[in-house]
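Right, chain A next:
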Amino acid sequence: MPFDLNFIARLIPALLEGAKITVELAVLTMAICLVWGLLVALAQGTRGPLGWISGGYIQIVRNTPLLIQLYLVYFGLSMAGIPLSGFASGLVALCAQNGGYVAEIYRGGLQSVSTRQFEAGRALGMGRWTLYTTVILPQVVARIIPPLTNQSISIIKDTSQVAAIAVMEVMKISEIWVETSANTYDVFLGAALIYLALTSVTSCFGRMTERWLAFAQ
Partner candidate 1 sequence: MEDTLSDAQSLAIEAPETRLRPMLEIAGVTKRFGEHTVLRKVSLSVQPGEVVVVIGPSGSGKTTLLRCINLLEEYERGIVTVDGEPIGYRLDAGGQRIRMLERDIVAARAKIGIVFQSYNLFPHMSVLHNITAAPIRVKGIARAQAEARARELLAMIGLSDKEAEYPVRLSGGQQQRVAIARALAMDPKIMLFDEVTSALDPELVGEVLAAMQQLARAGMTMVVVTHEMSFARDIADRIVFMDGGVIAEEGKPEQILFSPRTERVRAFLKRYNERYRI
Partner candidate 2 sequence: MSSFNPLYHSFWYLLRGAGMTLLMAGVAVVPATVFGLVLALAQVFGRRLMRAAVVGYLFLVRGIPLLVLLTFAYYLLPLTGIDLPPFWAVVLVIALYYAAFMSEVFRAGILSLPAAQWDAARSLGMTRSLMLQVVVLPQALRLAAPPFVSLCISLVKATSLVSIVGLWELTMASREVVERTLAPFQIFIGAAAIYFCICYALALYGRHLERRAILGH
């Protein structure tokens, strides 16, 4: 496995182009899921048909592979007359799946705040709004940062699957380069390093957010 510097010099910019798409996709997915997941979580809390539908939605997206969801959106929707680009399909499928997981994170976060906090707040005479904004929500926010960080890392890794529908992110570009050259090892190293960099930065960011929140309280 010789180090072909010429090759690497051409490889890196190509991979970085792919990394841009990866980051775009991941950031958009996370941003949308934070809102969509919240809506689903709130819907799940209600009784009646809305609660069941959202509960069913979560179960469906959690128990089917992302790849199938990708194919369904990309191929299925285009057959039904709504042709979406690879990127858009990827975004829809990623948001659909991770929205379910984020909703569960919200629910877990709220449940983990002990009922004693609610009781203590009420006993102090707090109204519902004050109770939630000053006592409950700060604690929930602090508790959901670690699982949300993990979910973000998961999203970054999941973007690799959109290579299957020809989106030019890191995995797809690596595939192309591997097929057109013999330098499999270097391409792999490059792709691996990019993902490691992205996931490490996300982890760090998550830890900093945790510390900042603990400090701010």
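By our rule, a residue touches a chain if its C-beta (ideal position, glycine included) is under 8 Å from a C-beta of that chain, and two chains touch if they have at least 3 such contacts; residues count from 1.
Here is how the candidates were picked: all candidates are chains of the complex that A comes from, given by their letters.
Quick caveat, the model's predicted, so the values are computed rather than measured.
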Single touching candidate for chain A, where 1 or 2 all sit in one complex: 2
Residues on chain A engaged by candidate 2 in the complex (per definition of touch): 59-60, 62-69, 71-72, 75-77, 79-80, 153, 156-161, 163-164, 171, 174-175, 178, 184-185, 187-188, 191-192, 195-196, 199-200
